Structure formats: structure tokens, C-alpha cells
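Report on the following structure.
A single protein chain has been omitted from the complex, and every remaining protein chain is retained in its original position.
Moving on, here comes subunit A:
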Amino acid sequence: MAIPNSENGDSAAMVRGGRKRKRRDAAPEPGHRSFSTWRTESIEKRYSSKLLEALRRIRNDAAEPRGNGAVRDAADRALAVAARGRSRWSRAILSRRAIKLRAVRRRRQRGMGELPRSLPHPIERRRRRRRSELVQKKAEELGRLVPGCRKVSLPALLEETSDYIAALEMQIRAMSVIADAVSTAGGSSVGLPDRSGSPSTG
């Protein structure tokens, strides 16, 4: 699998003002190292153990089965934690629950029927229409898919998306390994999956 040259990201950072290049670790620039970071063994292991802890908690706490919303939630939160606050999408995921609780509480206080509204920014839209309208539409669609990126500039959106995609692919790899391991172990303790994730026959 070809790993894209990081030079593209560097030139973009340089044009943006060079400042961010010096403080790589502190600066929120996910796009830079997205491909390589999310592919290391260590991050996948870290993610897997976090997820396992969460799964154990779900299993132990649930008096009644919770439905797979809990697992999906846990998987996403663990993924956001693995991002270490360096990306907008991860921060958005971590604040999801807080926002939902706040909204539920507010709705209860004011009575049902009051939904949170998000108004589009008409001024932003007018400026962006100078870029192709189709590109803008597609960018909005993409912004709805990446957490926390609905009103983000196009370059930032593209950076977040690169990082988000790499993270999702890692999430899928890790969850597949866990699912295979659990299903294999559930049947018999012999025949553990090897590190590549494929269960051995039996």
C-alpha cells in the first residue's frame, strides 16, 4: 500500500504561515501524519485495550441487554481518545455525550417539543459560492459525515477527513480482531487468531 508523501501536507502548512510546522506535536494538524500514525501497532493496541475495558464495563453493568448503541458509542469514544485531542472530529465525538445530556436536561426543564436548532451562516455561504457550487454542496455533504465539521473551511475539512478516514480504518481493523478473538474464544480456547487478525481454522 503506497503511503502518500507528507510533503504535500508540509507545503500546505508552509503557505498557511509556517508557524504550525515548528510545534508539530502541540498544534492541531491532523492531516500531516494521519496515514502513518493510525497504522502503527502501538496505537491499534492502545485502542484495542481501551475498547476492551469499555466492553467489559458494558457487559458487567448491563442488567438487561442495552442494544448495540452502547458498543458503537464505546468504540467511537475510544477512537476519539486515541486521537489525543489533535483533531476536530475527535473532540466533537468526546463532547457528543455532554451535548446530548445538556439537550435532554434542557428539554425536560422547558417541556418537550423544543428541539435544538442550528442555523446556517448566510454570509459564509455567499462567500463560498465563488468556489464551484457543486464542490460546495459536496463539501457540505462531507462535513455532515465527519463529526464536528459542518461549518469548517474547506482546507480544514479535507485535513480532518484524511485523519478521520485513517482512524476509521484502524477502528475497523481493531474491532475485527476483537470480534474474531471473542467469537473464536467463545467456541474453544484453542485456535487463537494470530496478529494479522485472521482466525486459525478450528
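Quick note on the criterion: a contact is a pair of C-beta atoms (placed from the backbone, for glycine too) under 8 Å apart; a residue touches a chain by one contact, two chains touch by 3 or more; residues count from 1.
Here is the rule we use: contacts and distances are computed from a predicted model.
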| item | value |
| --- | --- |
| Undisplayed chain, where the name is taken from the UniProt record, one of "FAD-dependent oxidoreductase domain-containing protein 1", "Transcription factor ILI6", "Beta-hexosaminidase" or "Calcium homeostasis modulator 1" | "Transcription factor ILI6" |
| Selected from A:84, A:106, A:138 or A:151 as touching the chain missing from the view | A:138 |
| Missing-chain contacts mapped onto subunit A | 1-2, 4, 8-9, 11-12, 15, 31, 35, 45, 48-49, 52, 55-56, 58-59, 65-68, 70-72, 75-76, 127, 130-132, 134-135, 138-139, 141-142, 145-146, 153-155, 158-159, 161-162, 164-166, 168-169, 171-172, 175-179, 181-186, 189, 192-195 |
